[in-house]
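With one protein chain held back, the other chains of the complex are shown just where they sit.
Our next item is chain A:
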Amino acid sequence: MPSIQLQRLVKRYGGLEVLHGIDLDMAENEFTVLVGPSGCGKSTTLRMLAGLESVSDGDIVVDGRSIAHLDPKDRDIAMVFQDYALYPHMNVARNMSFSLRLKKRPRDEIDRKVRATAEMLGLTPYLDRKPGELSGGQRQRVAMGRALCRDAGIFLFDEPLSNLDAKLRGQMRAELAMMRQSVRKNMVYVTHDQIEAMTLADRIVVMNGGHIQQQGTPSELFRRPVNRFVAGFLGSPPMNFLEAELVDDGGLHARGAGFSLRLPEDIVTRARKLGGGRATLGIRPSDLEYAPEAAPDRALDLRVIVSEYIGAQSVLICDCGGTRVTVEIKSETPIALGETLRFAARPEGLHLFDPETERAI
């Protein structure tokens, strides 16, 4: 249940630096999700925490004690690997009890723990099977079970669901969220899937190119992304970006090809400091709403190119002066392809980014 601090953590492979000083504080019992595109250094961070990669620079502090130079076995950490890494010559029960047996715990205690964990994960009928005789989803559970069976203080997960098919992944994600209720431990979870990140995390850490882009609660990051990368990474379908000019026309407007949106007050105060110029306007597809009667400075006029029906919602792919814009609407809204329609933008859904630094304004 400890608190974990990563302090200016750097990783170099030879001359190549892949992590450029990661600073991260994880509170006790927090579920932290590291999320980012492939190759951004999530696994490397996690493996350094586990002790599987050496620390090139910086420090890892757990409960005020540096563990950067300890062996993995002395770190009191359990880890679930992306490819499961089950011991193929041991049956499920022995896989799960491996660590306890190494620690020479009493037999009845081991038995009790294995049974309880198997019960929780629905693995009881498979305790005598070898990993080779299990399906992908069952192997995944065994991998989880092996980690949960131990009383480790910290749990690490490296993309544990990425090898499952979509349906199973959704199911396991829900089970993980449920397990999270009963197991109050520090968990660090790595994924490239932003939905997993949003649903599971107490704290999301968005990484890119070996840097932390932003960290905070899922809703903080969703509502107030600090830069264009975070804004575009979280949320599905992703945020729309439109190039615009800031012009003062009786109130500050963002004007671009085919639109001129009046900016709400809170952005105006911040944008004024920059003193006009160019900006990137960001609007989430869910912040656009079909509204034929809306005022032109509150709305975008979009020509519908494709409509993707996904049940209660439909995703429209539209054109706005040469830029693709996606819109999420209720499926019953009457839409005809090829028509130009008016969509109102929610004022609190407007984001502005500096086109050079990509930082939020």
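Convention: contacts are C-beta pairs under 8 Å (C-beta built on N, C-alpha and C of every residue); 3 or more make two chains touch, one makes a residue touch a chain; residues count from 1.
Rule of thumb we're sticking to: contacts and distances are computed from a predicted model.
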| request: Determine which name in "Xanthine dehydrogenase family protein subunit M", "MoxR-like ATPase", "Ion-translocating oxidoreductase complex subunit B" or "Carbohydrate ABC transporter permease" the UniProt entry assigns to the undisplayed chain of the complex. | output: "Carbohydrate ABC transporter permease"
| task | For the chain that's not shown, point to the residue among A:P2, A:G36, A:P131 or A:P285 touching it. | result | A:P131
| field | Touching residue (missing chain; options A:A68, A:L86, A:M120 or A:M172) | value | A:L86
| remark: Missing-chain contact, candidates A:L9, A:M48, A:V62 or A:I77, resolves to A:I77
| message | Using the document's definition of touch, tell me which of A:V18, A:L52, A:L127 or A:V315 contacts the absent chain. | response | A:L52
| Residues belonging to chain A that touch the chain removed from view | 50-52, 71-73, 77-79, 81-89, 98-99, 102-103, 130-134, 136, 139, 146, 150, 163
